[in-house]
Structures are given as structure tokens and as C-alpha cells.
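The complex appears here without one of its protein chains, the remainder shown in place.
For chain A:
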Amino acid sequence: MNEVVLEVKNLTAAYQKNTVLRDVNFQVEAGSLTGIVGPNGAGKSTLIKTMLALHPVLSGEVHFFGSTYKKVKKRIGYVPQRGSVDWDFPTIALDVVMMGLYGQIGWLRRPTKTHQRMAFEALDKMGMADYANRQISQLSGGQQQRVFLARALVQNADIYFMDEPLAGVDAATERAIMKILDELKAAGKTVMVVHHDLQTVADYFDHVLFLNRTVIKHGKTNDVYTEDNIATTYGGSIRLIGGRIGNVVHPVKQ
């Protein structure tokens, strides 16, 4: 077994009165590519935000590389949901990517030509070189997602958290993003991705974390990605399409 880079112990988090996450426990090994799956409102985004101190912890502990988040912040990259920012903000794609370098540039200092080149290379890697000077409001959803990913790439972190990077993007963008995720994995980086499309989980991820308010099951995709676990997580019945795990039909409740 590889080195454990992320350890979550008895984590509990809440919004006002509602407890969203209860007693979450899991460990993630270095170099793994994990898909976090679960129904709407299962607490997937909250889990990431809580681990990254963007949401208060009620109880429990989170350890990165055997240390606290604060001490290893620089080794952690985060790709928020695309909808979390205002894309009307007056700036260009290259500038957004450059934000990933701010920690490296140093506070209150100006970016140099080298930083600009690094940002441009990251955009190029995402197939966005032609759009470097494009106003971000004029980019399509998929292009905006690529810009976000390029920004995470320049951070050169050791562990990445991505909140639905594949939501609402076209097939070409999905392929481009998955290629990058595989490359990150090959480079020994650890990646955790909130994912919605159950059809592609087995193809994309080597580990799966089933989440519904707490960890339902976590492990190697081959071992845990079963109909039973999906049914337990989603609390509904599932249909099989062509022998593969397909759409989930869940009863309307709550």
C-alpha cells in the first residue's frame, strides 16, 4: 500500500441546523484517482469544502501528509464548481490561470514574464492556447472549466480536489480533462473528483468513495463499484443498460 496522504477521522459538518456530514472516515493513498459519488444533497461539495477549511468543522480531524491543512496548504490544489464565480468579471483567461501562481509570485508582488509563460503553457496543455487573451465572459462552459483546471495545474500541487469538473461540458472537454487527470495520476499526484455520471465511474477512476451524509463504501473501483453499493448510496433502484451500471432512479422524498 502506498503512503497515506489524506486521512479523515470522525468528520462532522453542518449548515445552520442540518447536519450534512456525520462521522466521515476514510484514508486516501498517494497516486490514487478517486471519484466521489452520491445523490444530490449527499454532502459531496461540503466534504471537500470542510476538508479545505472553507466550511467549519463541527468535530473530527483532517490530516494531509500527516500534518494539518494550514501547514501544507501549498501542496493542495482546488478546482471549485464553475458556477461558484462570476464569469462577467472583467479579466482574461491567462489572468485567471495566473491566479494559481499568486502563492509562488509572493504577496504584494507583481507577476513576471516567467509566470506569464507558465500560465500560458498550462492553458496550452488544456488546448486553450488560442483563448489566452479572450475575455472570460466570452468563453463557453467547457472552456471556462478548462481555464479553472489550467489554474489548478500551475499550482503544481500534490493533491487535487475537483468539484464536478465534468458537469455540463462537451465530449471534447471531458476527454481533455480526463487526459490531464490521468497525467496527474501518472506523475504520482493524488486526485479526488466529485462526479455525477455513474456510467463512466468505472472507466475514469481507480478508487470510488460512495457518500451519502457519511461514507457508504470506499475502496478500489473493481472491488466496491457494485450495484448493491450504488443502490445503498442512492437509496433507489438502478437499471442496467447493456450489462453496465446505468441510470439511477431514486424515489422522490425528503
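The rule is short, and it goes like this: a residue touches a chain if its C-beta (ideal position, glycine included) is under 8 Å from a C-beta of that chain, and two chains touch if they have at least 3 such contacts; residues count from 1.
Here is the rule we go by: contacts and distances are computed from a predicted model.
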Listed names "Nitrite reductase large subunit", "ABC transporter permease", "HTH luxR-type domain-containing protein" or "Cysteine desulfurase", matching UniProt entry of the absent chain: "ABC transporter permease"
Full-complex contact with the absent chain, from A:26, A:65 or A:78: A:78
Omitted-chain contact residue, chosen from A:4, A:30, A:58 or A:92: A:92
Residue among A:4, A:30 or A:52 touching the omitted chain: A:52
Contact set of chain A toward the excluded chain (per top definition): 49, 52-54, 73-74, 76-78, 80, 84-86, 89-92, 96, 99, 102-103, 105, 107-108, 110-111, 135, 151
